[in-house]
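Report on the following structure.
Only a portion of the chains appears, each positioned as in the full assembly.
Going by the order they are written in, the chains are A, B and C; count residues from 1 in each one.
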Amino acid sequence: MSASGPFQDKPKIRADALSVARGGRVLFESLSFAAEPGAYIEIRGGNGAGKTTLLRTLAGYLKPRGGQIVFENAEEPSLALHFVGHQNGLKPTLSVASHLRYWAGLFGGAINAGVAAEKLGLSALLERAARTLSQGQARRLSLSRLVLAPRPIWLLDEPAAALDANGKAMLATIIDAHRAEGGLVLAAVHEPLGPTPSQTLTVGV
Amino acid sequence: MLTYLANPARFMAFSAWAAPIFLVAALALLAIGAPWGLFYSPADYQQGETVRIMYLHVPTAWWSMGIYAFMGAASFVGLVWRHALADVAARAAAPIGATFAAVCLITGSLWGAPTWGTWWEWDGRLTSMLALFVIYLGYIALWSAIEDEEKAARLAAILCLVGLVNLPIIKFSVDWWSTLHQPASIMRAGGSSIDPSMMGPLFAMAGGFLCLFAALLMMNMRAAVFRRRVEAARLRGADA
Amino acid sequence: MSALVATFRRDLALMWGGGGGALAPLGFFLGATMLVPLAMGPERNLLAAAGPPLVWIAAALAVLATLERLFQADLEDGSLDHMLLSPEPLELIVLAKGAALWVAVGLPLALASAPAAIALQAPPELVPAIVLSLLLGMAAFIGIGLVGAAVTAGVKRGGVLIALIVLPFFAPPIIFGSAVAGGEHVGAALSVLAGFALAALALGPIAAAAALRLQAE
């Protein structure tokens, strides 16, 4: 599903013979793949297989043990991507609205924070402190970063964790919209998210 | 009386007229006491005119301690009988008590500058008053740090009660400590050596400050109750 | 009973394993006492007169620094939920945590006060009394600190708030402890300190447990 959209440079990711290790133990070796604009790649693997490690390596937080990661059409990879990890990155005392404001500033977000809240069903919660959010509401807030500041590459680690059926549908919608605009999505999942993957990577043995 | 007022609705009805009355009484007593003390009472034979600070200093010292005791009682009621109005009362009293303590500290050190030749002396009384002030600050800070009001009320009540136990301990240990090193201070005017002509204005001022406390307390409490009502209405509106 | 032993052992492991082991409070304490002569300048007499009691302040602040996360971490990560489901009463579990803190931090600190006091020009014959006074004082600080830590467990960045709440309560032990360090009324001050420690350890866990039960909400 390659498409035209606002990401004019249309970045791609390519991994060549990637191998990663944690705590001295090799998790996987010689993983290669190429992600084109509009692609949605699902990363599968059992608990502890290395899905999170792979995503954090792609995001640049971890150094690979071997092989290489190439970003095409992205001058500064860290500015071309969003990373949604297991941790939501919320401050318990701050309100939903102030998280949105902060992220808009931090990532140079262009879109109205209200729209982002809307797309994830948070509009009624804008003034609530993050501390008082339910698990699924907190996850939605974390996902709202994707919509808040348009970036072409999304690295998502179990993005649907704690979401209800409605939340999963919203997530599928924004992923589809993102692909339609030429963005690309890599998501580690245990169960299919909804959108048809263009490729499935399985890590671990 | 107290059980009667424990009902928030009755408290609101009562305080609606009682608060202004206490305020007027406070202003009247202060209006009598202040000029009496400032202009018509004798200057101290030794301290001269500065003794007049006493009329501000001593009542605030008394009531800053009295208010803490009041908060302790209210906290106990709030904790044991889960009475929301008692929590509100304890919280509403704290900033008033802290202000009284601050006024006592400030007037005391203003007084100390000419009499002792220093702004501050680590005397037992001064030290325990400063400790009381810090305990007030801690109590207020705890309240404002916890958003969930019900939880904040009970946690602050626990702290207040522990502080109640601690206050006499501080006072006793500080007294013991400053008798160890007798300070070179000249705390001349002891309670008994006060000239009878100073008693009248002093008691007028003390009564005035007590009424002021009662009035401010009720006004603070009313504001808190109103705020809770607005909050409840807002939540009900959000549900609908 | 074994719930208390398990709590004690786990907290000990957390405190010795986590942040540089037993070296860390020791380092804080020695560091803080090192700052005193720096601030006061090298005058020997001044230091001899003013220094030794400051050992007690350094010790109080060292304990303070370990208090913030004592219950906050348990609340945030869900461990507090588990403690509330134990057959042992929460009061005793809290006491077990306090005991672990005393062993992990109070004990090394009291021992380190010997060289610190000497560095601050305390007369050597007073050193055993100072160490003993700190052993008792640490217990009092911890008993009080449990309450402060429990009351502020739900507060982010409660570190400074806890200091505000706890420091006035630290005053009495500091007064009597510094009397020991100053060499005055040593025997009487030590027995008063022992009384404080007992009272703080008896009442502290009760108030702290009451507060923690509310925090689980």
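Just so we're on the same page, a contact is a pair of C-beta atoms (placed from the backbone, for glycine too) under 8 Å apart; a residue touches a chain by one contact, two chains touch by 3 or more.
All values reported here derive from a predicted model rather than from experimental measurement.
What is the full stoichiometry, given one copy per chain type is shown?
A x2, B x1, C x2
Rule of thumb we're sticking to: only the chains that are shown with their structure count from here on.
Could you say which chain's mean Cα position falls nearest to the mean Cα position of the entire protein shown?
Chain closest to the assembly's C-alpha mean: C.
Between chain A and chain B, tell me the centre distance in angstrom, where each centre is the average of that chain's C-alpha atoms.
Between these chains, centre-to-centre, one finds 56 Å.
Can you give the whole-Å distance between the Cα centres of chain A and chain C?
45
Give, as an integer number of Å, the spacing between the C-alpha centres of chain C and chain B.
Comparing mean C-alpha positions, chain C is 31 Å from chain B.
If you look at chain B, which of its residues touch at least two other chains?
Touching at least two other chains: none.
Which parts of chain A, given as residue numbers and ranges, touch two or more other chains?
93
Chain B touches which residues of chain C in the complex?
147, 151-152, 154-155, 158, 161, 164-165, 167-169, 171-172, 175-176, 179, 184-185, 192, 203, 207, 210-211, 214-215, 217
Touching chain C in the complex: which residues of chain B?
127, 131, 134-135, 137-138, 141-142, 145-146, 148, 151, 154-155, 158-159, 161-163, 165-166, 169-170, 173-174, 176-177, 180
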